[in-house]
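Take a look at chain A:
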Amino acid sequence: RKWQDLRQRVMNKYSDDSLKKDLESQIHHWDDLSAQLEMEVKHSDNLDDLLKQYMQARVEYHTRREKLATWNQQGKLRI
Partner candidate 1 sequence: MEEEIPLFDASASMRQREIAETLAEVYSIILCVDQVEKMYIKDVVSDESEYTRVTSRLLQQYRAIIVNNEHDQDFQKAFGGSLSEFCRRYGVIASNGVLRLEKGIPLTTEHAATGSLVPPT
Partner candidate 2 sequence: GEVLDSSMLASADSVATNQLYNLVAKDYALSDTMHMLARLLTCDTITLDIFIKKTRQLGREQFFTRVHIQKVVESMQY
């Protein structure tokens, strides 16, 4: 019984950590993509389209940042 509790806690901790890592890597991904899109604007003739993509990348980035911040603050994930 004790062992089972411990195991469960370890499993939860593990899945929490891996979810958090996943979220962090997604945050990096969207940030990198925004930087890449910004570089692309200089060689593109479709500003509107790139602005739309940039905007979307920043939305994805900030949504995940907020979730991670809340998670870190409250100790639980709210999706």
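The working rule: a contact is a pair of C-beta atoms (placed from the backbone, for glycine too) under 8 Å apart; a residue touches a chain by one contact, two chains touch by 3 or more; residues count from 1.
The candidates were selected such that all candidates are chains of the complex that A comes from, given by their letters.
As the structure is a computational prediction, the values presented were derived from the model and not from experiment.
Visitor: Could you sort through 1 or 2 and say which touches chain A in this complex?
Guide: Looking at every copy, the candidate touching chain A is 2.
Visitor: What does chain A use to touch candidate 2 in their complex?
Guide: Contact set of chain A toward candidate 2: 34, 38, 41-42, 47, 51, 54-56, 58-59, 61-63, 65-67, 78-79.
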